[in-house]
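One chain of protein is taken out of this complex; the other chains stay put.
To keep things simple, chains are lettered A and B as they appear, and every chain counts its residues starting from 1.
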Amino acid sequence: MISHKTASSSGRSAKKSKRSGRRSPLATVSLIVVGLLTTGGAYALFTSTATADTNTASSTSQSQVNEGKKLFAANCATCHGMAASGSSAGPSLIGVGSAAVDFQVGTGRMPLAADGPQAEQKPVQFTNSQTQAMAAYIASLGTGPSEPASKYLKADGNAAKGAELFRINCAMCHNVAGAGGALTEGKFAPSLKGVSSKHIYEAMLTGPQNMPVFNDLNIKPQEKADIITYLKYLEKNPSPGGFQLGDLGPVSEGLFIWIFGLGAIVAVTVWLTARSN
Amino acid sequence: MGAAANYIDERTSISGLVKEVGRKIFPDHWSFMLGEVALYSFVVILLSGTFLTFFFQPSMAEVTYQGSYVPLKGIDMSAAMQSTLNISFDIRGGLLFRQIHHWAALLFIAAIGLHMLRIYFTGAFRKPRELNWFIGFVLFILALAEGFTGYSLPDDLLSGNGLRIIDGMVKGIPVIGVWISYLLFGGEFPGTAIVSRLYSLHIMLLPALLIAMLGAHLLLLVINKHTQWAGPGKTNDNVVGVPVMPVFAAKAGGFFFIVFGVIVLIASLFTINPIWNYGPYDPSPVSAGTQPDWYIGFADGALRLAPPHWEVVWGGYTVSFNILVPIVVLVGLLGTVAFYPFIEGWITGDKREHHILDRPRNAPTRTAVGAALMTLYAALWGAASSDLMATHFKLSIDQVIHVMQFLTVIGPFIAFWITKRVCLGLQKKDREIALHGHESGRIVRLPGGEYIEVHTPLTEYERWTLVSFNEYEPLMVRPNERGVVTPLERIRASISGFFFEDRISPVTKAEIEASHHESHGAIEEGSGGH
């Protein structure tokens, strides 16, 4: 994450000039406010443009950070260390940003239940405000990607663009319909069905576990919104052809035709040739 | 005789054909209907496919999609993909017919597979039907080719990656591979020719061959007459069943509508090959779980199972054993299937005609060989879904592959051994039943304090089914007229030994009589005690 910072600071000027046309002055103001509130002082200069869009400005306060610190000490410090600087059991969380916390805790992946190839999704352990508190605490330790602005989460972008980006950047692991797929040695890319827009966005932004990071310079915030639009389109519009058999492709189709198709027809042949009473 | 019938007969002499075929007898058994399922699915494929050709454009010309499916609007794709999307989204019933066509194709090949298994395990391929088995095998290969060419036509991401794999395999063929790929694709992969070329094959050449072979297959079926199961009244010289007119015609005709109806029912309820999810072919993206349709799975699985680094450079030339070895395994498997009847006929030297089917247990080695080949096929087939097994059973994909590699190599031997033991066990049980009757579950106590179970004797009809089967003994090598034992004869003798060394003979009349005396006495004693 250290190189993340350096990389983004040097890339900042170019990005800003490219985007200035699209962004309202308010966003720039809020950017500065966010920077000041979350990290204070000099850190604001390093605020990555990759994480510029955020809605945490209004919700972060010192008391929240304090509550988050307590929760962290009680639930996370065993692995991540009292100062969140990591131990042999868990990585340092300094600079991972609030988006990572919201994703990992908000989807129930953290706290980790058991050692395995990768952290599994489980029932969420904390209330939303507790998660936000921990996110605020982690964000106060070092700058990192923060939670996305709600305007990117409305699923009202360009689904066609999103679908194309999804096929290029995501489908090889998550399958073209977002049904998930296998990785090496027991790891897997989870199904994206029913995952909230915010968590999808945060996953792209932070690259949880073995997922690569897709920062805002690789896939721009609006492009991320397009991807979310596409995934939500698939959820809202079930296949016109009927039941989807898990969207797993030819394997489930083959199993279906052998078991149910041919099975039904063999049953018919038995009836057909049985002696009538 | 109606005027119409008269009109036709005066111009075709069809009355002879009706007389000949009209009352032909077909034995009635569910397992004899499987080939019909394949035939009927094929008819459905022809009907639905013709409808699709009215709308499909076999062209790779680049167009920008402006159709009604929102998540593809404005995307560049081939005319083939666009027209397939239009069939799916803009033509009423178009999606239904696409799904009918594809589901029927899956059912077609599945039915062929099951039909072949039935023929194999009952020995229906024996003289005089060896040639028809081979024709059937050719039909199976043609069906696979039809399936693969059709699967590739929409030019979507999934089928494009399938072609990519074919291209990679072809390139791995020594000496000529690159050139074959070049000619096939009309230049570099993917080119702009492959869809229209596959289309020609898919709708003209392959169906023509298929129909010709199908004609030969059915003609031989009529000439050879159908086989039948052993049973009372059934001999090698007769065929017992229902006549074509009217009973079989009504059943088979009705069955066509049922098969058609089941396919349409599936097509109206279940999505197949949602190409709109896959998007147009592009060499850079790929989907997790990229698999071929089920019938090509065994070939894809074979490719997955090669261990790393099976490639050598000899004298500057690259030899890809990671592709050649799977190809050799596949060709070996299919070749064994294609020529099995000739191999078995050579081993037994039996030149008689066989019209009575073997129960699988009564040919233990054949059944076991079949089980071994099925296990090999199943392991290769399973390997093609190794990634889905890993995600769905929470396993490591590496472990799944290792298990499949083990099953591919060792599995057939295990299956052979188990199946043979099971067959011999069942044969022993049959012998017991033939000799002593069914276990009645009634226990009686003998005067000596001994308990025995009373057996109900078999009826004549039941016994006939159990005792009437073929038995072969291992071949003894003998010198020929010139007094020499040829090496070929030695090979034949050793395979014959492998086939027939362990065997259970059918019960003989003498044995039945002997056992009757014995058990009769025992029961009498038993009942005397009460």
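Rule of thumb we're sticking to: contacts are C-beta pairs under 8 Å (C-beta built on N, C-alpha and C of every residue); 3 or more make two chains touch, one makes a residue touch a chain.
In this text, contacts and distances are computed from a predicted model.
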Practice task
Name the absent chain as its UniProt record does, using one of the following: "ArsA family ATPase", "Spermidine/putrescine import ATP-binding protein PotA", "Sulfite reductase (NADPH) hemoprotein beta-component" or "Cytochrome bc1 complex Rieske iron-sulfur subunit".
Solution key: "Cytochrome bc1 complex Rieske iron-sulfur subunit"
Completion exercise
Touching the hidden chain, out of B:183, B:443, B:491 or B:514, is B:183
Handout entry: Contact with the hidden chain (one of B:81, B:401 or B:435)
Key = B:401
Practice task
Have a look at B:7, B:54, B:413 or B:461 and name the one touching the chain we're not showing.
Solution key: B:461
Handout entry: Hidden partner chain, touching residue among B:275, B:288, B:376 or B:407
Key = B:288
Fill in the blank from the handout: Residue positions on chain A contacting the omitted chain are 1-4, 6-8, 10-11, 14-15, 50, 164-165, 168-169, 172-173, 181, 183-185, 187, 189, 207, 209-215, 217-218, 237-242, 271-272, 275-277
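In this section, only the chains that are shown with their structure count from here on.
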Problem - Separation of chain A from chain B, taking each centre as the mean of its C-alpha atoms, in whole Å - result: 46
Handout entry: Residues on chain A engaged by chain B in the complex (per definition of touch)
Key = 117, 159-160, 162-164, 167-168, 171-177, 179-186, 188-189, 230, 233-234, 239-245, 247-251, 253-258, 260-262, 264-266, 268-270, 272-274
Practice task
Note which residues of chain B are touching chain A in the complex, please.
Solution key: 28-34, 37, 70-75, 88-89, 95, 99, 103, 106-107, 110-111, 114, 157-158, 251, 254-255, 258-259, 262-263, 266, 268-274, 277-279, 282, 284-295, 297, 384-388, 390-391, 394-399
